[in-house]
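With one protein chain removed, the remaining protein chains of the complex are shown where they sit.
Up next, subunit A:
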Amino acid sequence: MKCLVTGGNVKVLGKAVHSLSRIGDELYLEPLEDGLSLRTVNSSRSAYACFLFAPLFFQQYQAATSGQEALRCKILMKSFLAVFRSLATVEKTVEKCCISLNGRSSCLVVQLHCKYGVRKTHNLSFQDCESLQAVFDPALCPHVLRAPARVLGEAVLPFPPALAEVTLGIGCGRRVILRSYQEEEADSTVKAMVTEMSIGEEDFQQLQAQEGVAITFCLKEFRGLLSFAESANLSLSVHFDAPGRPAIFAVKDSLLDGHFVLATLSESDLHSPALCSPELHRLAPPLQAHSTPHLDDFASDDIDSYMIAMETTADSEGSRAVPSIPLSPGLRPPCSPGPFSEDHEAEPSTEPGTPPPKKFRSLFFGSILAPVHSPPGPSPVLAEDSEGEG
């Protein structure tokens, strides 16, 4: 295999690698007929990401030397990322990037041709592997929304960088709602701040979903694709189904496409109130289409009844009025390994690391074996038959 990337595309490639590094620790590189594919999956198999760069993205693209099988390899994400560590430097100094792999050498060679005749060569060791392939089809998802990445970037701005999960859905008045999702621990009375962003339908290029549908997914993983889409000025589309089924986030242009497939929390895992329910109308007026100030009265302030209850308890108990609610800074530790809702088949994950949303179920993965080869090394652990829920 030999690919040559020049000019601004080097930075695009670097940015894609940065995005992928937010998901997994290993990068699967596979030169295909229709382009170079870079894929990764997280250790709990709840997130999968892939970028496909078309042959035209490259100044020169040779998937396989004639007569040879196209090689597939798996590299440490850390090593590949190190090549593109500083995107600012890459943008300023790198003129060409050449990625080559031949069966005889045991290294993936990434060579950066920089200004002033400087040439940086990275020899990255790799492992042969079978193709990492997640089976998913955006067309099968009933709900779609699509917006310029900038809109979605602005939408996630109010949320703290450490927030692990977010709920995305359609609220009343066809407004798209993003709300911070907090896992509530049974024994904790600590309440976290809830942030919600509401965007009008008009900001979306496509919105095909009914009021009330919502999914909850890992925000940190989504940010990976979002930052790529923002820098490339692309539109990002979100294809989703019922809670629990994976959501597909996609970007596309003539030279590349990217897909992030993220697991979503299933109904049984969700604690937060539905985005658009009759009960919520009473509790959370902001979810409605923006009302004029005059209509905004104290109707939702039930604090009086709470206060009255409190005073009477104070009289009878004499010491403390109500159970106090100790407060925390509202930020949950990003890697809280919550109880993993494990009532399913999932393959035992062999890696010790635990990514944040441990309770996300494993995505459905298919295993695609090359017709001639049998998998040479330990196969990545993949899930099973399609009848299983996602």
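Basically, a residue touches a chain if its C-beta (ideal position, glycine included) is under 8 Å from a C-beta of that chain, and two chains touch if they have at least 3 such contacts; residues count from 1.
We adopt the following convention: contacts and distances are computed from a predicted model.
Asker: Of the candidate names "DNA-directed RNA polymerase III subunit RPC3", "Checkpoint protein", "Gem (nuclear organelle) associated protein 7" or "Cytochrome c oxidase subunit 5A, mitochondrial", which one corresponds to the UniProt protein name of the undepicted chain?
Answerer: "Checkpoint protein"
Asker: Going by the contact rule already stated, which one of A:Leu20, A:Leu145 or A:Met197 would touch the omitted chain in the full complex?
Answerer: A:Met197
Asker: Since one chain has been left out of the picture, which residues of subunit A touch it in the full complex?
Answerer: Output for subunit A: 154-155, 157-158, 160, 191-203, 283-284, 286, 290, 293, 296, 298, 300-307, 310-311, 314, 321, 324-325, 327-330.
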